[in-house]
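One protein chain omitted, others in place.
Read from first to last, the chains carry the letters A, B and C; within each, the first residue is number 1.
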Amino acid sequence: MSYIPVTSSEQEQMLAAIGVGSVDELFADIPQEMRLNRPLALPQAMTEAELMRHCRQLAGQNISSDQIVSFLGAGLYDHHIPAAVAHLVGRSDFYTAYTPYQAEVSQGSLQAIYEYQTLICLLTGMDVANASVYDAATAIVEAIAIARSVTRRGQVIFADDVHPDHTAVARTYSKGQGWRVKTLETGGGQIEISSLEESLGQDTAAVVLSQPNFLGGIIDLKAVADVVHQAGALLIVCVNPVLLSVLASPGECGADIVVGEGQPLGNPLSFGGPTLGFFAAKAQYLRRLPGRIVGRTTDCDGRVGYVLTLQAREQHIRRQRASSNICSNQALNALAAAVYLALLGPRGLKEVAEHSIQKAHYLAEQLTQKGLGDLALAGPYGNEFVFRPKADLDMIWSNSLNAGYLPGLRLDQVPQLPPSLGESVRGGLLMAVTEKRTRAELDGLVSLWEELSERG
Amino acid sequence: MSYIPVTSSEQEQMLAAIGVGSVDELFADIPQEMRLNRPLALPQAMTEAELMRHCRQLAGQNISSDQIVSFLGAGLYDHHIPAAVAHLVGRSDFYTAYTPYQAEVSQGSLQAIYEYQTLICLLTGMDVANASVYDAATAIVEAIAIARSVTRRGQVIFADDVHPDHTAVARTYSKGQGWRVKTLETGGGQIEISSLEESLGQDTAAVVLSQPNFLGGIIDLKAVADVVHQAGALLIVCVNPVLLSVLASPGECGADIVVGEGQPLGNPLSFGGPTLGFFAAKAQYLRRLPGRIVGRTTDCDGRVGYVLTLQAREQHIRRQRASSNICSNQALNALAAAVYLALLGPRGLKEVAEHSIQKAHYLAEQLTQKGLGDLALAGPYGNEFVFRPKADLDMIWSNSLNAGYLPGLRLDQVPQLPPSLGESVRGGLLMAVTEKRTRAELDGLVSLWEELSERG
Amino acid sequence: MNVADQYFPTIFELSEPEKSGYQLPDLDVPVHELTELIPSPLLRTKPLPLPELTEPEVVRHYTGLSRRNHAVDVGFYPLGSCTMKYNPKVNEDIASLPGFASVHPYQPEETVQGMLQLIHSLEQMLCEISGLQACTLQPAAGAHGELTGLFIIQAYHKDRGEGNERTQIIVPDSAHGTNPASAAMCGYEVVEVPSDDRGGIDVAALRQLVGPKTAGLMLTNPNTLGLFDENTQVIADVVHEAGGLLYYDGANANAILGISRPGDMGFDIVHFNLHKTFSTPHGGGGPGSGPICVSDDLEKFLPVPRTICTETDYRLKYDYPKSIGKVKNYYGNIGVAVRAYAYILSMGPEGLRRVSETAVLNANYVLARLKGAFSVPFDRFCKHEFVLSGKKQAALGARTIDMAKRMLDYGVHAPTIYFPLVVEEALMVEPTETESKRTLDQFSEIMLQIAKEAEENPELLQNAPHTTVVRRLDETKAARKPDVRYSGRKSDG
Partner (left out) sequence: MNVADQYFPTIFELSEPEKSGYQLPDLDVPVHELTELIPSPLLRTKPLPLPELTEPEVVRHYTGLSRRNHAVDVGFYPLGSCTMKYNPKVNEDIASLPGFASVHPYQPEETVQGMLQLIHSLEQMLCEISGLQACTLQPAAGAHGELTGLFIIQAYHKDRGEGNERTQIIVPDSAHGTNPASAAMCGYEVVEVPSDDRGGIDVAALRQLVGPKTAGLMLTNPNTLGLFDENTQVIADVVHEAGGLLYYDGANANAILGISRPGDMGFDIVHFNLHKTFSTPHGGGGPGSGPICVSDDLEKFLPVPRTICTETDYRLKYDYPKSIGKVKNYYGNIGVAVRAYAYILSMGPEGLRRVSETAVLNANYVLARLKGAFSVPFDRFCKHEFVLSGKKQAALGARTIDMAKRMLDYGVHAPTIYFPLVVEEALMVEPTETESKRTLDQFSEIMLQIAKEAEENPELLQNAPHTTVVRRLDETKAARKPDVRYSGRKSDG
C-alpha cells in the first residue's frame, strides 16, 4: 500500500512490543455485534494511473470556464487568477499544516493570516478581522449572533436582494436558534429609508444588506447606517471584495460588521466551495468575533512573532459559551486571497473592478441598443445586471449554450428567490462580466442574439 | 512591469547614488553604431491572461499522449509518472537554485544528486556516476572522449542498431574532433562475435552498443565484452534504464562505461527535451568523468555534508584541458529520475518493465496470429518490436491516426537510418508498448487493423 | 548574526508605491467615466491602502513564510484528534483539473454531470462506510456537520411534536469543544455526562440524565481519549429509549474504517471530517469538509439541494418540504470532497480497513514504548490515538506545555495538549497510519529523552523551544493588548 509505510515484519515487531499476537486483539473492545463482518461494499482499489484516468474522465464531463464564454456570477466570479497564487498556495509547507497551534513552528501560517486580517481590514475599512469563516452565508449568521448578543434582540431584517442562498442559510439557523427573519422589500433597487424605518422595531437586532445586491445593483449604504443605528440595531453588510476597490468602503459608510464571499480574490470556482467567508468588524466587537484570530507578540528574546490569540472566545476553551462553534475554517482560501491582493495591489484590484464594470456596461448597452431586450432595473450596477431578452428565453438559452456561451443565471430557475424580487425581474437573466471577457466575446454574444432574434 | 521591482522614483535615487543623470549614461561605452535605434521587432507585451490564452491555444494544436493511444517509443517512452514526482521537482527551492556552488546552502540539491549518482550506479551495476549530461547521445560522445584519451586511439565502432540520432550526433562530433566512426552491421540482431572481431583494430578506442537496440532487440552483452577488451578497446553501452530492472546489468556484463537516456525514469516526453543523459563508469575512470560530481564529506564540526568534488576535471578550473566543456547539465531531470526510482523501488520498476514487456509480446502475438503481418526480426525483444504489416502502410497509418491510435514509428521515415539496418526492417513500424497501454487499447488496435485489412 | 534571528518583515513593509504584480490588457471597450456609471457618492474617495509589490517579491515573501512552517510533508505531526495523515499528491492534481476546479455551481446541470456523479457516488460511499442511509456534503467542516446534525435532531423532534420539550443535548465531559458549542449554538441546553474509570461514559450517570427533555447525545467513538466506549450498545439503548437521537462525531473515524460502522453501533447521525479521515489536507486550518450521514428516518430533513440520480442523469433537487433548508452557500466544500472521493477509490475496501488497523497498531506501539515514562490515565489498548498525562513531569517542574515546546527543538510537532480536559496535563498523541515504524521509534525516543530531561534539567524544557525561528511567544501579551492587524509599526511587536 503506497500510503502505509508499515511492513508486515515491522508489524510483527510492533505487535510483540505491544504484547499482543494480532492486530485484531487491539480491537477486542469493539463488541462483535458492532463489527462489520464483511468488506465494505466499495469499488476495488484503483492504482494511481487508473484513478487519474477515471477522474479525468469525470472531469471531462463538466464544462469548465475555460471551455465556455461564461456570464455566470451570482456571488462567485470567474476572474483571472495569477499563476503565482496556485504556486504559493500549493506549497505543501502551507497546505499540509494544521491550524497553527504550536506557534513557534507555524510562523509561516500565522504571519500570513495576520497579514490577511490586515488586508481585509484595509479593504473593508473596518478595524478588525478574523482568520476566515466558511463562506459569506455563515459569515452573516455569525454576524447576526454578535448582533443578537450585543442587542439582546431577536429579529433580523434581511433586504430581499441579499443572495437567496445567504437568506436561506439564515432561515435554517434562525429556526434552529430561535430568532426571526424579516424581509425588507427593495424590488432590487435602493433601500427606501422610509420602509426601512418602518421595518425597524424594538426587537431588531440587525439589518443585513448586500453591496452590490444579488442582482448587481449598487446601493447607497451611507443613507442607511444612521437609521439602523438610531433604532439600536447593527448594520451588517455583505460585500463583493473586488468592487470594494472602487466603491465607498462599508467602514466609511458606518457598517458595524462587514462580511463577504472571498472567492473573487484569487480562489477558483470549485463548484461553489471551498471558498471563504471574510469577517470584519468594528474594534469593539473584537472579543466577540467567531473563530480564529492571529495576534502579533514577542518571544522571550524580544523577537516579533505571531500566535493564535483571544482563544478564550473559542469552543475548545469556552465550550458551550463560545462565541461560535467554528473550528476548522478556510485558511488556505484566505491565504490565496492574501496572495491575490498582494499581487494585484491597489491599482491591480481597481483595474479588475473597472474593467469588469466597463465591460458589463458595454455589454448591457449593446444588448439594449440593438433592441434585444431591456434591463430589469434602473439603478446603478457594477459588473452584473439583469437583462430581459425580448426573444424567448428558452430559445436563446439553448442556442447560446450550443454556441459556447453560458449567458448568465436564469432567474426563473433560482430556487427561493424572494417573490418581491422575483416580480421585478421576471424573465430576466442575471449576467456578470469580468475582466476576462474580451470585447470579441461580448460582441459575439450580441451578434448571436441578434441573429437569433431575427430568425426567431 | 510585474517582474521588475524598481520604481521610477527609486531609479532616480539610484542614478543619483551612481552619479549619473540617466540610465542611458551607463551605456555610454556602447558605440552609437552598435546601438539599436529602434524597438525590437517583436510582438507587443502580453499580460499573463493573454499569454496563457495564446499558449493554451498553441498547446491545443498538439496532440498529447493523453489524447491518443500511442505506440511511439524509439528512445523515449510514455510511462506513467507518479503524481508525487512533479510535486517534488516542482518545489521552487529546487528548481530556482543554481548549480550548488555554495555547498552549505545547497545541501538539498547536493544530497539529492549524491543519491541520484548512487541510484544510477545501482541500476547499471557500475562503480561511479556523474550528476548527468545533456542526453544519451552526448553521453556517448563524452564516453568516447574518455575511451580516446585512455587508449589514445582514433576509431570508434558503432553497432548499426544504435539509435540513429545518437550515431548522427557522434558523427558530428567525430568530424569536429577528428576521430572516425566505423559501423558494425548487425541487421538488428545479435552482435556476431566474428564480425566484431573483424571490425576491431589496432586503432579501435571503443565499441558502442545499445541495449536494447534501436529496434527493441535485446542483445547478449556478455559475449561481447571480452572480445572488446582483448582488442584493447572500451565497451560503451547505451541502455534503457527501465529495462535494466529485468536485464542482466551492463556492469555484470563487463561494460566499461554505461550511458543512457534517463527520460523513461519519471520525465515527461517534452517533445524530446529536456531529458537527461546518465553516465556511469568503472571506478578507474572517476577522474576522467565529464561534468559535475557530488561527493560526501564532513564539515568543520564533523557533520556529514555534500560538495561538488573533483572539480579539477572541469572547465572552469582546467579550461582547455578539462575532461569536457559541459557546465549546466540536466540536474532537475536527474532529480525527477531519482524521485521516480525512490517511489518505484526495485519491485515497482521491475513491474513497469515486465508489464511493458508482456504487453508488447501480447500485442505482437495478436498482430501476427491474426495474420496482419510479421515481425521483422527474430531475436528476443523487450517492450518494442518492428512489425511489418501486410496491408498498405500508408492506409493503415492514416486510418489509425483517425481512429485515435499513433501506431509507432514508421521506419521508412527515419532520417539517417543505416542502410544495413533499413534493409532488414523495410516497411516496418517500430512499436513500443508501456505499462500504460491497457488490453482494451491493444485489442482495439488489433481489431481496427483486422477491419482495415478486410476492407482494403 | 543568525538568519533565524532576522525579523521577517510583513508584506506591508515591503510595499513601494507604483509596484504591482499584475497587469491587465488595455480595456478594449469604449470607456465611460466611472462617475457616469455609478453616482460618485457611492464611490470610494480615498485610495485603497493595499501594499504594492511585484511578483518576484510576493513569491519570495510567501515562499519564505512557508519555510517557517512545520507541516506533514516536513515532519511528524502527531496532533491528537486531528489525524494528520499524509495527503496524497495525486488527489491534489485531480482536484485542480479544470473540469473540477473551474466549474460554477450555477451551471446548467447538463454541463456538470461528472461533478454531480462524483458527489452522488461519494455520498453513497460515505453511507456505506457509516452504515447509514443518506448523506449530504453541504457542511463545511466537522463543527458545521455537528450543527447541521443538531438542526436535524431539532427538526425531527419538532416533526414529532416534541420540539419544545426536548431541549437538552447530552455531551460527555471528554467531548471536543465543538460538541457543546454546536449544541449551544443550536439553542440547546448542554448537559455534561461524566466519564467512568474505563474512560467511557458513566452509564449510571447517563441513566440519571436522560428523560423527556433529552433531544440527543453526541459521542465521539473512539472518544477523545482514544478509547472505544465499551458500553456503546447500552448508551444507544438508554438514549433511544428516552426518545433521544444519537449523534456520532466522526473526527475519530480513522480507527474504525471497515471494522465497525456508527450506523451498526446504533447512531442516527454521523459526521465525517474529510480533512482528517479521508486524507484531504488541512490547509493550515482549513478548508475542511464535514458531510453527514443519517438514517432513513432522518433523510427527509437533510439540507437541500440533494444530488439525485435519475434514470438518465444526475440532478440537483430542492423539493424536500421537511428539509432544514440550507446550511451553506451552494453545495459544500466540493473541492475537498473531490480529494476524499479520490482517496476512497485509491484505498478500496481492504485499503480502508488497513488504514484503521495500522492507525491503531501505530498508536498502541507508541503507547507501549512510552508507558513506562509517562502516566497513563487508562490502562487499556487505545484505538488510533492515546492520551498521556504529564503530571509526573509537571511535578518536577516540566509541565506539558514545556514538554510540547521542547519537542519542537527535536523537529517534530507536539501532540495536542491540555485536551481532553478530563486528563490532567494531557498529551494526546495520534500517529496515523502513514507514519513508518522508524518515525514512531524516533518520536518515542524523543519523548523518552524529554522525560529524562524533565528529571534532570526541567529549566531546559521551561525555556524551550531553543532552535525555532522564534522562541516561546508571549501569549498573555498577545491577548492583553491585542495587535491583530498591522498598523505600521516596524518590529516592536
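Definition applied: a residue touches a chain if its C-beta (ideal position, glycine included) is under 8 Å from a C-beta of that chain, and two chains touch if they have at least 3 such contacts.
These numbers come from a predicted model, not from an experiment.
Considering the intact complex, the chain excluded from display touches A, B, C.
Which of B:195, B:230, B:284 or B:297 touches the hidden chain is settled by the complete complex: it is B:297. Remark: the omitted chain is touched by one listed residue; of B:21, B:346 or B:371 this is B:346.
Interface residues of subunit C facing the missing partner chain: 1-4, 6, 14, 16, 54-57, 59-60, 63-64, 67, 73-75, 86, 88-89, 409-411, 434-438, 466-467.
Taking the complete complex into account, residues 1-5, 7-10, 46-50, 82-84, 86-87, 92-93 of subunit A touch the chain not shown.
We adopt the following convention: only the chains that are shown with their structure count from here on.
In this assembly, the chain whose C-alpha centre lies farthest from subunit A is B. The geometric centre of subunit A is 20 Å away from that of subunit C, both derived from CA atoms. Separating the CA-averaged centres of subunit B and subunit C is a span of 46 Å. Of all residues in subunit A, those that touch two or more other chains are 48, 52, 56, 66, 82, 87, 91-92, 343. Of all residues in subunit C, those touching 2 or more other chains are 19-24, 53, 55, 59, 63, 67, 88, 90, 92-93, listed in ascending order.
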